[in-house]
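Here the complex is missing one protein chain, while the rest keep their positions.
Let's look at chain A:
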Amino acid sequence: MSLKTTALHALHTELGGRLVDFAGWELPVQFTGGIAEHQHTRTAASLFDVSHMGQVLVTATSGDLADAAAALETLIPASVAGLAEGRQRYGLLTTPDGGIVDDLMFANHGDRFLIVLNAARTDVDLALLNTLDGVTIDLLTDRALLALQGPLAADALERLIPGVAELKFMDSVTLDFDGVPVWVSRSGYTGEDGFEVSIPNAEAEAFARALLAMDEVAPAGLGARDSLRLEAGMPLYGHELTVDITPAEAGLGWAIQKVRRPGGSRAGGYPGADTISAQLADGAPRERIGLRIEGRAPVREGAPVFADAESTTPIGVITSGGFSPTLGGPIAMALVDTGSAGATVYPEVRGRRVAATVTPMPFVRHNYHR
């Protein structure tokens, strides 16, 4: 099967990106090096091509956006109806058993919702969305999605898209790039201040080149994106989020607003609501924890985690692990039996147990513009 390519494919090649298959898309894992790109994002501004993510417009056939919100709330346990125009919110799609189909961002653009989905789950998510009555679901294939992330992102982007500097974290609005309407949200997946810009494919390369021409902007690949989100303590579908992991286990209770919880005016009414509500109230069998690993050897996804150095039965498993450039050592996330982890747990690396300190997340402080 041939890989899908984004509007920036030729540019990635020209810039020396190392291209890999990611969820069926050919995308750069790195340009100069993952650690350098990571540090550039924490100190300046990095450009990421995230066009592989599914961009979906949802409109109400009645023309009343409230009808689209009501329909979406039958799949998403967040307050969709309570989201103001020009704002974006994090949400989940859930299974009837209370598991997680995918995580997503949805934005209220006045006459429609814009939803951004994980590439690997776009087909599954679309199948679910297409079961809804009274809405039109439109997967956009003619737009790129570019993320500019880092403390200098606002200054850089303001030169090309006037008005972005006035946005607050999780605003999502239509602005103008050189006469072209673009959809800009102040958000991202790095823990840094930054933006995601949805732009027609035809304009994407010119926009990217204009950004890369600035001294403070450099391209970054999927490798840095993953280490940045790990430091930011953010879960990733396929790792911390799967159909076998519930929102409470993943530590995502905050993505289910009060109004959708028992006693709220629009409580429940989404797949798995009974299980999910009960776990949010009474606790879940497992919990997601953050770990700082002693020594230098990273622990990898799938490694068993033990409560102590001797026990034979694991309390859980590493869901993501890697090297934190900011902390200068290995970090990881794990899913463990609730309450089973003391201050120190012991993941296994190459048959040996290493001490790991349970650490609040994020590992590196978020730097959002609120």
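Going forward, a residue touches a chain if its C-beta (ideal position, glycine included) is under 8 Å from a C-beta of that chain, and two chains touch if they have at least 3 such contacts; residues count from 1.
Here is the rule we go by: contacts and distances are computed from a predicted model.
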item: Chain not present in the shown complex, as UniProt names it (candidates "BFD-like [2Fe-2S] binding protein", "Glycine cleavage system H protein", "Cation/acetate symporter ActP" or "Thioredoxin family protein"); value: "Glycine cleavage system H protein"
item: Selected from A:Gly82, A:Pro298 or A:Pro362 as touching the chain missing from the view; value: A:Pro298
item: Positions on chain A where the hidden chain makes contact; value: 29-30, 33-35, 223, 227, 295-298, 300, 322-323, 330, 350
